[in-house]
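Just one protein chain is left out here, and the rest sit where they should.
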Amino acid sequence: MQETTTINNNFKSEEYFINMGPQHPATHGVLRLLLTIDGEIIKKVEPDLGYIHRSIEKMCERDSYQQIVHLTDRMDYLSSHINNEAVCLTVENALQLEIPERVQVIRTIIGELTRIASHCLWWGVMGMDVGALTTYFYGFRDREMINDIFEETCGARLTMNYNVPGGLMWDIHENFVKRVKDFVAHFKTKIPEYDRLLTGNVIFQKRTKGVGILTKEDAISFGVSGPVGRGSGFSCDVRKYHPYSALDKVTFNEALRTEGDTFARYSVRIQEMWESLSIIEQLIDNIPEGEFRVKTNAVIKLPKGEFYQKVETARGELGVYVISTGTKNPYRLKFRSPGFSNLSALSHMATGGKIGDLVATMATLDLVIPDIDR
Amino acid sequence: MGYFSNIFNGIKTLLTGMSITGKYFLNSRKGAITQQYPDNRETLKMFDRFRGEVIMPHDENNEHACTGCQKCEIACPNGTIEIIWDRGIDEETGKKKKKIDQFVYHLSMCTMCGLCIDVCPTDAIEWGQNFENSVYDRTALTRVLNEPESKVRAGIED
């Protein structure tokens, strides 16, 4: 009896650590994951942040409100327009500015385009993370069209800084409407292609179904938002519950799945692309005439007090919390970024899975590291 | 029977996927989405709003529209613009008037936010479409935007 125990002890498996990142293809940036692994099975995931911390929140305390907007481009660079919008909305609400309807509609259209562009990129990268390298280029092809639209109207492809407190920096380009319509027509034929190439693929389904499960309760307690929360059946679309800009004028469905696994999060994003397309279609034909910008003081001073505004970026709920003492800089500005809370659920989701599962799960969290590490 | 239908469905989805990539393979001659940069330098044209760098246009008399009001310098979040100014004598009124000596632009610190251009009262600076900004020596990124001997166009007031 004694002997058998010793033999068993000899075969005891040993846990070991492995550093995934800060330079690793699957972490999409400088995120470092400390994995505790037993063979292929993951026992623990500890995200380690701080590699690209640029203290954006501190810089905001130095800058004027116009200048803050362009810093938010550098947070979640894939939904830079929506980030800009969040800051602008905060300032406008605090000043109680009346924003022209034209501005609101344009902001919403570009915001939804941003969401589609972000999801396109995510789709390509998701495919790449599970090993289908070709999806990357198909996703980028469609994103490129949106980037061209942005470049023509806003002047930049990624860090657009198109919003200013009070409206937009410029009016839309004359080709804007036509280009957006072309894109919508083009993209409607491409999403089914995405489905046939990846969604339906038996290997992909096997890789994603039942993997990285996050229940609704856990989702709420981790504070996840965006498609990650909606994949777990947590209805949390800010656009639905606290509509901003022109979002109260359109009808759309909140993409919701209850399985809570990787495939559910994947499907939610695919569904969201359809919904965004429908929002754009509802708005693009009747952009109201009017001013594209209302005059603000050259030096914007927010009244004394605390202001909060939240928007739905492509990754989830972005909150901007401003404490003002009545000067031209915020006393404190805090961003509640979606990526940070979503990342916190990763360890819970990936524990017990294989390394391959971790990568697939991380891909559906759609992490943008500068957003987590502001 | 589930065993075999699994296999058949599996193979079917795989073939559907292959048909998509196969289709693109056959059409690959037409549909390359990548660009042959730098071969297409001649034909490559950026959109006119493209933010490549800040430039200060001069007219044929070597005159610009910058009055030296320094609003851009204040608006810039990064300290990219430095205006070295002087006081000159206005020829018509004979009064002392502010004028720029050097409009220094540090491209390496510019985030292309556009606030300076937005704030300029006389539209003296605007966006240039040049995007090939790499240089071997970073001091080459510090530029003086006003041409030597240039002066402010007559009648421009801030």
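Going in written order, the chains are labelled A and B, and every chain counts its residues from 1.
Quick note on the criterion: contacts are C-beta pairs under 8 Å (C-beta built on N, C-alpha and C of every residue); 3 or more make two chains touch, one makes a residue touch a chain.
Here, contacts and distances are computed from a predicted model.
Q: Out of "NADH-quinone oxidoreductase subunit H", "Cobalt transport protein CbiQ", "Carbon-monoxide dehydrogenase small subunit" or "Amino acid ABC transporter permease", which one is the UniProt protein name for the chain not included here?
A: The record for the missing subunit names the protein "NADH-quinone oxidoreductase subunit H".
Q: Omitted chain: which shown chains does it touch?
A: Its contacts among the visible chains are A, B.
Q: Looking at the full complex, which residue from A:Y51, A:Y77, A:F137 or A:W170 touches the chain that isn't shown here?
A: Residue touching the absent chain, from the options given: A:F137.
Q: With respect to the chain omitted from the figure, which of A:I52, A:I203 or A:I323 is a touching residue?
A: A:I203
Q: Could you list which residues of chain A touch the chain missing from the display?
A: Output for chain A: 16, 18, 24-26, 40, 127-134, 136-138, 141, 197-198, 201, 203-204, 206-207, 354-357, 359.
Q: May I ask you to list the residues on chain B that touch the chain which is not drawn?
A: Against the missing chain, chain B presents residues 7, 14, 17-18, 20-22, 24-25, 28, 31-34, 36.
Heads up, the rule we're going with is that only the chains that are shown with their structure count from here on.
Q: Return the distance between the CA-based centres of chain A and chain B, expressed in whole Å.
A: Here chain A and chain B have centroids separated by 26 Å.
Q: With touch defined as at the start, can you tell me which chain B residues reach chain A in the complex?
A: Where chain B meets chain A, its residues are 9-10, 13-14, 16-17, 19-21, 24, 33, 46-47, 49-51, 71, 75, 77, 111-115, 118-119, 127.
Q: Applying the document's contact rule, which stretches of chain A touch chain B when the two form their complex?
A: Residues of chain A touching chain B: 63, 66-67, 69-71, 134, 137-138, 140-141, 144, 151-156, 159, 161, 164, 169-170, 173, 193, 196-198, 200-203, 298.
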